[in-house]
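Excluded from the complex is one protein chain; the other protein chains are retained at their positions.
Take a look at chain A:
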Amino acid sequence: MEALLSIWRDSGLSNLTVGQVVMIFVGFILLYLAINKKFEPLLLVPIGFGGILANIPQAGIAYSAVENAFYFGGPEVLTELSHLLGSASGNIAEMKVLYADAAASLKAAATFVAQDNGYNNGMLYNFYSIAILSGAAPLLIFMGVGAMTDFGPLLANPRMMYLGAAAQFGIFATVIGAVGLTTMGIMDFSIQEAAAIGIIGGADGPTAIWVSTMLAPHLLGAIAVSAYAYMALVPMVQPPIMRLLTTERERKIVMSQLRHVSKREKIMFPIVLLLLVALLLPAAAPLLGMFCFGNLMRECGVVDRLSDTAQNALINIVTIFLGLSVGSVLVADKFLDLQTLGIMILGIIAFAIGTASGVLMAKIMNSMMGGNAINPLIGSAGVSAVPMAARVSNKLGLEANPQNFLLMHAMGPNVAGVIGSAIAAGVMIKFVG
C-alpha cells in the first residue's frame, strides 16, 4: 500500500498544476497552428513541443540545477541553500527571489550546492543557456540569413533603403504604446520591456530574440512566440492595410527593370556595411557583423562549402535548439500573465504601423520622383519578414495588373528592412540597455 501511494505521489497526474495544464494546452495550440495552418512550422513545431516538455510535472526539464533543488529538494539541501543565500525564513518563494537577484558568484556557489546534492540542470535549460543566454543562436541564424540574402535588388536601387527605414517606425511607435499603457496604469512595463516588445514590429525573429535576451529575458517566451506568429500572419495582416492606403492607379504602376549588379559590387557591399556599423553603431555589430560575414561568404565565391553549411545545415541545427529553448521558457509562472496578452496586442499593432509607414514612405518618394517611379505596394516589404512580405507585395501587384511582377523590386526594401531592424535593435540596446 505504501509503495502504491509513493508511486501515485510521484506520478505526473497527482503533481499537475492548473498552470501546467494550461501551458501544455498552449503547446498543443502552437503545434496545431504549425502543422495544420502551416504557421512558421520550422519554429513553431520545436517551440510548441519544447513548451510541452517544459511543463511536464516532476521532470524539471526546463529548470536549472538550483531551481530543481528548490522544487524537489529535501530539507537538507534547502537548509544549505537558505544559509548560502542568507534567507532567514527558509521559505522557497523568498529564496527564489534572493537567488534571482544574487550576484553571479553566489549563483555559481548555489549551483554547486545543488549539484553536490544530486540536482542537475534540465536538458532544455542546458539548451537555453547555450543557445539563448549566450546570445549564440540568434547570431548564428543571422549569419545564415546573411548567406541566403541577395543584395542585388537593393544595390541596383539603393534608395529603397528609405523604405526599410520607414517601416521601422512601427517599432518605436509601439514603444510609445507600451509606455503609454504604463502611464495610464493599464499595464506595467519598464522602458527596457517596452523596447523589447517594440522590436516585434521589426518582424525579424532572431533580432527580437536577441534584443529581448538583452533587455527583458523574462519576456522572451511571449515576445518570441508573438514575433513568429505574426510573421506567419504577414499575408493576412498586410494586404488590407496596403489596399486602404493606396489607390487603384498607384497599385498599377509598373516599375522599370533593375540594372545589372556586378559581382564586385556584391562582394564590396557587406564590407561597406560592416565599416559603417563599426564607425557609427558598435552596439549593432554582433548582429550585423554576423550578417555581413554570412553575406560575404555567399558572394565571394571561394568558400561555397562554408556558405552552403551556413544557409542549410547549420541554420537548421541552430533552429532546432533555438526553438526548443524558446519553448523551455513557456512555463506557467513566466507566461500566464496579463503582460503576455499586452505583448500580443502591442506586437500586432507594431506590425500594422510598420506596414503602413512603409507604404506611406513609398507614396512620398513616388510623388517626389514624378509620380510614376515607385509602386507604393513595395513599401510594405520594408518590415523585414523576408521573403514573405515581398511576396505579398508581388501578389497585390499582380491583382491590380497581371503583367506587373514586383517581387524583385520588393526584395530591395525587404532586405533593407533586415538592416533597418538590426540598426533599431542596436539603438535600443545602446540607449536603454
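Following the convention adopted for this analysis, contacts are C-beta pairs under 8 Å (C-beta built on N, C-alpha and C of every residue); 3 or more make two chains touch, one makes a residue touch a chain; residues count from 1.
Heads up, the rule we're going with is that contacts and distances are computed from a predicted model.
This figure omits one chain of the complex; the name its UniProt record holds, of "Probable oxaloacetate decarboxylase gamma chain", "Putative spermidine/putrescine transport system ATP-binding protein", "Glycerol-3-phosphate ABC transporter permease" or "Mov34/MPN/PAD-1 family protein", is "Probable oxaloacetate decarboxylase gamma chain". Although one chain is not drawn, the whole complex shows that of A:Lys96, A:Arg159 or A:Lys395 it is A:Arg159 that touches it. Which of A:Leu5, A:Ile35, A:Val272 or A:Met369 touches the hidden chain is settled by the complete complex: it is A:Val272.
Here the missing chain is touched by one residue of A:Gly221, A:Pro239 or A:Gly420, and it is A:Gly420.
Although one chain is hidden here, its contacts on chain A can still be listed: residues 154-155, 158-159, 161-162, 164-165, 168-169, 171-173, 175-176, 178-180, 182-183, 190-191, 194-195, 261-262, 264-265, 268-269, 272-273, 275-276, 280-281, 416, 419-420, 423-424, 427-428, 431-432.
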